[in-house]
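Can you keep this structure in mind? I'll have questions shortly.
The other protein chains are all here in position, but one chain of the complex has been omitted.
We call the chains A and B, going by the order they appear; numbering starts again at 1 in every chain.
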Amino acid sequence: MNLFFKKTASVKNPKWQRPVLLAAICLVLLLSMVRCKSNNNNNGYVSIDKKSVKEESLRHFEEITKVLQHPRCINCHPNDNYPRQGDDMHKHLFNVQRGPDDRGITGMKCTSCHQASNNLISGVPGAPQPNDSLASRWHLAPLSMGWIGLDDAELGARLLDKKQNGNMSPKDLVEHMTDDPLVLWAWDPGPGREPIPIPHDEFVEILEKWLETGAEVPKKNKD
Amino acid sequence: MIKFKINGTVTEVNDDPETPLLWVIRDSVGLKGTKFGCGKAFCGACSVHVEDQVVRSCSFPLKYAAGKSVTTIEGISDGQELHPVQKAWIEEQVPQCGYCQSGFIMSTVKLLEKNPNPSDEDINNSITNLCRCGTYSRVRKAVHKSAELIKKEQN
Partner (left out) sequence: MKSNKKINITKVSRRSFLKTTGLATGGLLLQGFYLPLGEDNSVAQITLNAFVKIGKDNQVTLVSHQAEMGQGIRTTLPAILADELDADWTKVNIERGLTDPAFQNPKFNFQFTGNAESVRAFHDVLRMTAATAREMLKEAAALEWKVSVDKLSTNNSYIFLKGTNKKAPYGDFVERANTLKPPKNPPLKKPSEWKLVGNKSLPRVDIPDKVTGRAEFGIDVERPGMVYAVIEMCPYFGGKIKEIRENNVRNMPGFIDLVRMPVANPVVAYRPGFPKKEGVVVVAKSYWQARKALDSITIIYDSGPNRKMDSDSLYGIYEKKMSGSEWFETLNEGSSETILNASKNTHEAQYYSAWQSHATMEPMNATAEVRGNKVEVWAPTQGQEMAEILISQEFGFAKENITINRTYLGGGFGRRLLADYIYQAVFVAQKIQKPVKLLWSREDDMQHDFYRPGVMQSIKASLNKEGYPTALDLKLISPSVIQAATAIAYVFEGEDFSIIEGAKETPYHFPNYRMRTHLLRIPPPASVWRTTGYGPNVFAVECFIDELASKKKIDPITYRKKLVVEKRSKTVLDVVAKASNWYGPKKKGHYHGVAITHSFESFVAQVVEISIDSYGILDIHQITTAIDCGTVLDVGISKASIESGIVWGLTAALTSEINFKDGRTAESNFNDYTILAMAEFNPKIETVFVNSGEKIGGIAESGPICTAPALCNAIFAATGERFRNLPLKKHGIYTRYYSEFLPISQKPIKKFTAL
């Protein structure tokens, strides 16, 4: 299963929702114009530029979510206490669980099996700490950063919410996705696992553009 | 040469740094109690402690053990006196073929250090080792019995 090539939005939203979605987008745009007006005090309208910048940002975010929703990323961003495995995203075999610190349960810590590099012999994947190539960084994203089952808007909201994302600014987020060895692992997951299908530098480019264009995320339909 | 502590003794080995710790323990250090079951970190027969953690040594390259302290089944008791978990294992007559039991015992020792009073569910979550003979019901009993024995010894 290749989630990357799947139009997540159209799959997740049944047809009857589309008009609602359109209406919601219009409303969002309208609201943002109002806000722009009050903020910028520029005669009551927003420039075409600004609108298109925002659209561009959203387009970038759509690309970004395709990566975030990829099994290599989302398998360790579950919305419950079970890490996932494989492209079919089944719960991690042998009852592996989150544990109190997102690092597993006594006896079954992530690092009981996952070390600082992919184990080419046993096939167990691994990734190092940023500043210690011999120490394993393998762990789950916190529950507040659980994404499985979220649509793009929900994911976006959660991603930007500092209360949930570990007090990260959009810039911090981009840095995490650019430099964190555990994130980078998704591009080098070892034999037998499909890596993220777009090159990491292209992804970084998209991230940066997203940041430059205001790090916009889509709003929930009913907003 | 890679240096690490095994069961309290500093050891130096000449193996390739990528060699799984399991084979270093078994063939270079010569401690045979840690077993090879699947080579893929599925079964837990090779479980040892590295520092404070249970590690499946078939999937743990030697290089990551450098400077660390490794404990194997041979190291959990001090000579004469068995570890309470081992005593419980004898009391409940757990092992059958016995091949997987070192792994079960190593997992149990660590579980009880962190959680002296585990529920059945805690046991399910922490001890996921496989046993083909089918000793599970006795393992479960022996984990509870171990908890009792440890408490008794502490009092």
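Everything that follows uses one rule, which is that contacts are C-beta pairs under 8 Å (C-beta built on N, C-alpha and C of every residue); 3 or more make two chains touch, one makes a residue touch a chain.
Because the structure is predicted, anything quoted here is derived from the model rather than measured.
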| item | value |
| --- | --- |
| Candidates A:G86, A:P142, A:P170 or A:G214 - the one touching the absent chain | A:G86 |
| Sole residue of B:D27, B:D52 or B:E113 that reaches the chain not shown, by the stated touch rule | B:D27 |
| Among B:G8, B:G98 or B:P116, residue touching the chain not depicted | B:G98 |
| Residues from subunit A at the interface with the omitted partner, ascending | 82, 86, 88-95, 121 |
| Sites on subunit B contacted by the missing partner chain, in the whole complex | 15-16, 19-20, 23, 26-28, 30-40, 42-43, 45, 72-74, 77, 82, 86, 89-90, 93-102, 105, 120, 123-125, 127-140 |
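FYI, only the chains that are shown with their structure count from here on.
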| item | value |
| --- | --- |
| Distance between the centres, which are taken as Cα means, of subunit B and subunit A, whole angstrom | 37 |
| List of subunit B residues in touch with subunit A within their complex | 18, 20, 39-42, 47, 53-56, 58-61, 63-64, 66, 107-108, 110-111, 113-115, 122, 124-128 |
| Contact set on subunit A toward subunit B in their complex | 93-97, 105-109, 111-113, 115-117, 119, 121-124, 134, 136 |
